[in-house]
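Sharing a structure below in structure tokens format, with a few things to ask.
Missing here is one protein chain; the remaining ones are kept as they sit in the complex.
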């Protein structure tokens, strides 16, 4: 299949590589040159602008945030000019509002649009082990199946509106934010009474909180291992903001989110923005008078 | 061993029964007659007041809350008069402040004191399958080993101060409250955008939130099954209050707890106090304009 | 002076009228025809697009929100094409981000820019009784003095950066939101204990809370008079969102704002969006089980 690929960050490069490996013809486009060299060496063609991708059967986008999507997919004219019959598969984590706007733009332009944000880190992307949440018309998702098979290890269908996939991604990430914050608070609470955080961590992650969310972030908190961030606190804040924005747009009060956001802002002022998300626990502990 | 047992609610009855089955001599005391009949039939002696338990080697207490502990263990004169060499093993969930007060009272009186709150429901108590969190001097906990073996399936040693066990129990329950609230909020967020809560539940509990806390409460939320409460919303509120009180006493800000408490108060006014804790999700959904 | 005026809502009409009355030559532009007729009858010239205002010495804008500013001042090309020596005086309440963006655009284009959001309602605008908060270079503000004199009864200089005026407006409105919410909560608290809200209102507004913010909104709460909204709950939410956005952009945690926003979202679902802001007290009371 002739596939276009927009956005070659760490995630995008891994995913595009998988599509190449699966035997697809790939034409890629990135705002900077980074990422394009390696893919060119593996056989991808490099395009100058998103408009050069208009004749691909499916164009996958994996851009950093709403602003990048706005620039590459909307301002560029891509969404409006994608021909009927072509499909834009947006795999980035974008706001609910952007999801609906893109859906509308493609609908007006006559082309197809589906959303498929993913769970997983760059290593999982490179190995085709992503968990994919897909939203869109059944026919559109059907066309994506070979792409999903190349990039992911599971596909969850959220609904027939593309935005359903985005809200699922946003809601799940929000649960993660609450888990990180509440575990950080619990750690501060027990530490202040002389209990070892590591012991408490062992207790909770072997009883009712066995999920990877608690195990992974809790481990980093206990080890105070924040420098090799695979997901930064700043990105965590972005996810909370997406939840708040979605809650605002759909009138869903998320009282925890309001509080969690403010904690992140405080943590930024403590210089933790580029540390691992787990470092939120350090900010919480500092507020509790722990060092 | 000659063991005293104070407090014969659903949990206490099960635990006392296990101690009987293990061949101990048991003398029990409850504020009401309920619970005493069944244990008498199984061989326990029934005492009129806590002071009748002063000659037991170990006195286990499993009372409902601080007020009950105050009445039965303090106002009664029990704690002050327990002889040197005797051990009070308090397995109830009490406040951090009460834990420290009892520790102090027994220390002054010359007797030993240990805390061992438990995780698990009445059925687990009856089957000796509780998870026990123990705090106290090593020698005291050593003496409790046969009792723990009869009542529990695991023992976690929190520290040499009895109160360490209480803070661990409180902190873990607080994490549970945050899990319930955040899952409820996430459900409302996806439902308002047309995503089926059950599908979302399947996604999160099979990926990063596999722990029983999410699986059990999430299942009840999805099924809207709140009438056969094994743990009521009112009890959930009590746990959040214990966390807030402990945070207040040790100067640990718990910003999520402040918000979660208010949600529970609102839910009480919706008539959910005696429903399952999972019904908090109904209150959250109602605030979001869902029905 | 030849003055352009963009945006003829209730506030804009009153302000433009004052500028006419002061003997200025006025050319006005609105997205809809509403408002233009009355001003034309009073001698204003009506322009079709913002670009028709480029030869006015000062162009005042009084648009509803960021989106309107974006459309009328940026997308239209107005900001980029305003000639050197001309001054854009933006009197609307916009976000901190928009304030900085406009400052930058005019700086790049070579024209002058100042911000002067106002306090006061349509009646005050019509009577030239607004309180004006101004930010901008001293020379620019000097040029605005005759305009300020025609429209306002006081001018507060926030700083030499236009955005300083916006942040002052946003912060003061945020204080108002907190006053409305906290008074609503206090009313619910006393009412639930059988105290008359009106009596409590009298007490607090004649002792330590004599300011108009408490007197005006408290009066509406007590009278339950919400239908003739001079400022709707929906607009109150917009102000809280502006504070949160400014806090986010400048890394200032505003923990109350996070909570207040969620209350507003809940209130929207109770159908209070177009009621007076004071109706937030009804939502608070309902959560408290009062009717």
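A, B and C are the chain letters, set down in written order, and residue numbers restart from 1 in every chain.
The rule is simple: a contact is a pair of C-beta atoms (placed from the backbone, for glycine too) under 8 Å apart; a residue touches a chain by one contact, two chains touch by 3 or more.
Predicted, not measured: the structure shown is a model, and the values here were computed from it.
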Options C:5, C:78, C:148 or C:200, residue touching the unrepresented chain: C:200
Hidden partner chain, touching residue among C:114, C:163, C:220 or C:272: C:163
Contact set of chain B toward the excluded chain (per top definition): 241, 244, 247-248, 251-255, 257-259, 261-263, 265-266, 268-269
Residues belonging to chain C that touch the chain removed from view: 96, 119, 131, 133, 156, 158-159, 161, 163-164, 167-168, 170-172, 174-176, 178-179, 181-183, 185-190, 192-196, 199-200, 203-204, 207-214, 243, 246-247, 250-260, 262-263, 284, 287-289
Chain A residues that touch the omitted chain in the full complex: 255, 259, 265-266, 268-269, 287-289
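Note that only the chains that are shown with their structure count from here on.
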Central chain (distance from its CA mean to the mean of all protein CA atoms): A
Where chain A and chain B are represented by their mean Cα positions, the distance between them in whole Å: 38
Whole-Å gap separating chain A and chain C, where each centre is the average of the chain's CA atoms: 36
Chain C, residues touching no fewer than two other chains: 255, 259, 265-266, 268-269
